[in-house]
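Note that one protein chain of the assembly has been removed; the remaining protein chains are unaltered in position.
Labels run A, B and C following the written order; every chain starts at residue 1.
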Amino acid sequence: MGKVYQDAASALDGILFDGMSIAAGGFGLCGIPENLIQAIKDAGTKRLTVASNNAGVDDFGLGLLLQDKQVKKMISSYVGENDLFMQQYLAGQLEIEFNPQGTLAERLRAGGAGIPGFYTATGVGTEIAEGKELKEFDGKTYVLERGLKMDLAIIKAWKGDAQGNLTYRRTAMNFNPECATAGKVTIAEVEEIVPVGSLDKMAIHTPGVYVQRIFQGAHEKRIEQRTTRAA
Amino acid sequence: MGKVYQDAASALDGILFDGMSIAAGGFGLCGIPENLIQAIKDAGTKRLTVASNNAGVDDFGLGLLLQDKQVKKMISSYVGENDLFMQQYLAGQLEIEFNPQGTLAERLRAGGAGIPGFYTATGVGTEIAEGKELKEFDGKTYVLERGLKMDLAIIKAWKGDAQGNLTYRRTAMNFNPECATAGKVTIAEVEEIVPVGSLDKMAIHTPGVYVQRIFQGAHEKRIEQRTTRAA
Amino acid sequence: MPWDRSKMAARAALELEDGFYVNLGIGIPTLVSNYVPADYDITLQSENGMLGMGPFPTEDEIDPDLINAGKQTVTELDRTSYFSSSQSFAMVRGGHINLSILGAMEVSETGDLANWMIPGRLVKGMGGAMDLVAGVQRIVVLMDHANKAGESKLLKKCTLPLTGQAVVDRIITNLGVFDVVEGGIKVVELAPEVAMDEVRQKTEATLVG
Partner (left out) sequence: MPWDRSKMAARAALELEDGFYVNLGIGIPTLVSNYVPADYDITLQSENGMLGMGPFPTEDEIDPDLINAGKQTVTELDRTSYFSSSQSFAMVRGGHINLSILGAMEVSETGDLANWMIPGRLVKGMGGAMDLVAGVQRIVVLMDHANKAGESKLLKKCTLPLTGQAVVDRIITNLGVFDVVEGGIKVVELAPEVAMDEVRQKTEATLVG
């Protein structure tokens, strides 16, 4: 019954299949499951539907899965950093479903929380609401958005334990807790596996119930926009 | 612009009015805003609608507000510990709207998150769903529940700072974070006000944006069911 | 000989599988935790905001900030995590808890459950029961086969207001183990020396297979 695996490849064993849906944590290149993405690239799984706020850059993050055209469809809020994405999109090789960032986060949370639909004012009167049900509450119009449940969630945390309890660091948290709840199976890669009982029990952002497999990986943690001030 | 007040009475100054709605944190007598409840009793505000998982006991917690018949309506999931409640209810002096516990928690979260309605399977086929809109998603029936936004939220945390950042302790967290988001005004009582910057930034369960006023209070922390095992 | 409460709890503990996340209701279901196999890794959820509930505290360990959903003082374990109520019920509603073992007043042959109110009597509320039966992967009811008046609690149709509709998977009573299946209730197992005739006589629900 152990949740701890040796590496990304062994953690993914028996999980991947062509045409599956995957939720991937991270914002830009911050807090992304680097090792799992590489292992899915190595596995060559095809026709993926990937829900992730961004699509990485050409040679890092989810961009790696575009190189071999493994992705059929992205559900994202912003994909501006990726030329390969644009080429494949314009060539009709890649679908994109844009979701407002907050709607995407809430859809993943809702999917994980057993909520099949919720109403939001976000996107009302825009093309995002086209074809979706509208409803008035107290005189204001809202659009119905659906919960998202994915075959697999791949997430990255700072520290984790053998029970699957996870804690994140700074803004590397971002979409990872939501993705963790939205996966039928959730695999977490962490910078360090620590003994059960050593995490602060009030700062376990993802309780172990959401995590089926966990492993310790090495992380490059590439920076997208290195912006500094004078010392 | 300071958020820090001297005590419950000063923190409530200018906030209370007859007929208002209040969300109160706590589960049973655990993590309840003891000082604020007492101050609202002292203020004698009437015809309150109170959303709280429980209604306290006869002489502690929200039960104190029943003694002088200050409460018109409770929105709760379980009120079994309170005889006074039952008397007033049976005498037609008190309304009760039962919400399943998870539905109440989600309604408060939704209200605080700008979500006017969400669908849940909880209560479908029971009297809880009567008169509410039903909808099918993927062949299963769900009931539409509404977000709750209240005039005031009264909550209790362990430690807080002058920015209103709060951290809770163990199961005394319960409904407090949800209530904090659902109040048009939120007042927090804490066991200790600590310097800004001293709380663990990854364990601030309620960020200061949700808290308008804060004070340090004394807490009896009465135990409802003292259950022990042999040492 | 029908099972007593301890034996019922012990039988219910056989429903556990290694690695399960479990929510136990108030009453007899609480006793199930005494029968967890030592080599099983079981995590108890308490819906007031705790995963990894420990035993009752010693007198020295009592902490008013640490209670279970029955408002009893409890302890934490190494694995414990704490979270708010909406997070707790996200877990429950989202189907992340493997098993809930609950008490009941009535269960119908279609798996309807009634365990929260008796009209005309004092109404205390449903607490988290409706969320649990709607969200947890598998619902096992642990109850006496008959009520104090000797009437079957396993019915064709519940007479009391429902906690959930078609939510019960299995019922464990003092007489045996029963599954909700197509067409009615199937006898899975009988307590020692309990005869099918006795079950038939004491069960209003349709017995099949």
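Note that in this section a residue touches a chain if its C-beta (ideal position, glycine included) is under 8 Å from a C-beta of that chain, and two chains touch if they have at least 3 such contacts.
Keep in mind that this is a model prediction, so the values were computed, not measured.
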item: Which displayed chains the unshown chain touches; value: A, B
item: Among A:Leu65, A:Ala172, A:Ala188 or A:Val211, the residue in touch with the chain that has been omitted; value: A:Ala172
item: Contact partner of the left-out chain, one of A:Leu16, A:Ala43 or A:Ile128; value: A:Ile128
item: Hidden partner chain, residues of chain A it touches; value: 27-31, 53, 76-81, 86, 90, 96, 98, 100-106, 108-109, 120-128, 158, 168-178, 205, 221-231
item: Where the missing chain touches chain B, by residue; value: 1, 109, 111-115, 161, 163, 165, 181, 196-197, 201-202, 204, 207-210
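We take it that only the chains that are shown with their structure count from here on.
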item: Identity of the chain that, by mean CA position, is farthest from chain C; value: A
item: Between chain C and chain B, distance of the C-alpha-averaged centres to the nearest whole Å; value: 28
item: Whole-Å gap between the CA centroids of chain A and chain B; value: 33
item: Inter-chain centre distance, chain A versus chain C - centres from mean C-alpha coordinates, in Å; value: 35
item: Residues of chain C engaged with two or more neighbouring chains; value: 76, 82-83, 89-90, 92-93, 134-135
item: Two or more partner chains touched - positions in chain A; value: 113-115, 201-202
